[in-house]
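The complex appears here minus one protein chain, its other protein chains still in place.
After this line comes chain A, so read on.
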Amino acid sequence: MKNITKFLNIAYIIAIGSISLISCGGVPEENKASASTENVFSVAEVLEMVSKENDVTRTLYTKAIVGKGKTQGMKFDEDWRKDDVEAGPLPALFLRGVATSIKKSPVPLGLYLGSDFPVNAANKFVGKQAVLFEKIKEDQEPQFFYDEEQELHTAMFADVAGADACVTCHNNHKQSPKTDWKLGDVMGATTWQYPKDSLSYKETVAVLNSYAKGTVDIYMEYLDEIKAFEKSEKPVIGDKWPVEGNYLPTAEVFLDSVKKLSSYETMKHLVTMN
C-alpha cells in the first residue's frame, strides 16, 4: 500500500514536472544582437565624456560652493561626516561621494582620485598609475591601459588646478608635501575603469546618468548634514548661490547648472556619433 502511494506520488510529480518544463519557455535569453543595438562608442570616448562632466562638476562645486561659500563663513572639512564637525565635503571628498554612489548603481564604472604629492598619503599613486601620471603631467593628455588583473579598461585624466581655491587650500594644508601649487598645474589625476571595450548608446547614457545621480546623492548628503547643524548658522537652501549671501542651491538647481555648463560638449558627442 505504502509503496503504491509512493509510486503514485512520484508519477504525479513527474507529470507535473514535465508539463511545467514544456509549458514555460525558459528564462528569456539575453540575445547579444537584439538586447543592445550596435555598440557605437569606444570605452575611451565614453570615459572622456564622463570625465568632462566631472571636470565641470568639480570646478563648479569648488568655485561656486566651496570658494564663495567660505567667504560667507561656510566651512568645508575632511572630517565633514564626523558628528561634531559642522561642515561640508571638500572637493576631493565630494568626488569620492560621487564615486561611492556610482559603485552602488548597476553601472560598472569605477572612479578614483590620486596624486604624486597628495595631502592624504593614502591617495599617492604607485606602480603603473605613477608611471602614467608622469606622462600626464608633461602634456595633460589622457592615458589609457588595460588592467589585466581585474580585466578593466582604465583611463587616467589630468586633474588641473582650475580655481584659486584648489591652490590656496592645498598650499596651506599642514599635511601637504608640496606648497607651491599654481593655477593651471596638474595637481593629480582621476582614474576611471569600465569592463567593456565598447558601449551602446543606452549604456553610454547610463554611465552619464550614474555620474549625474552620484552628484545629486553626495550633494543631498551635504544638505542633510546641514539640517543637523546645531552651532553654525544654516544657509537658506533654494535657488540662490553662495555668491549672493548665506544661500545654497538645491540639488536640482546645482545639477541644472552642471548640465548647462557641460551639456554642449557631451551633446555634441552623443548627437553627431549617432
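Simple rule for what comes next: a contact is a pair of C-beta atoms (placed from the backbone, for glycine too) under 8 Å apart; a residue touches a chain by one contact, two chains touch by 3 or more; residues count from 1.
Methods note: contacts and distances are computed from a predicted model.
The chain absent from the displayed complex carries the UniProt protein name "Cytochrome c3 family protein", chosen from "Cytochrome c3 family protein", "Macrolide export ATP-binding/permease protein MacB", "Carbon monoxide dehydrogenase" or "FAD-dependent oxidoreductase". Although one chain is not drawn, the whole complex shows that of A:39, A:72, A:100 or A:168 it is A:100 that touches it.
Here the missing chain is touched by one residue of A:45, A:77 or A:147, and it is A:147. The chain not displayed touches chain A at residues 10, 13-14, 16-18, 20-21, 24-30, 81-83, 99-100, 103-104, 110, 112, 114, 121-122, 125-130, 147, 149-150, 154, 174-175, 191, 193, 221.
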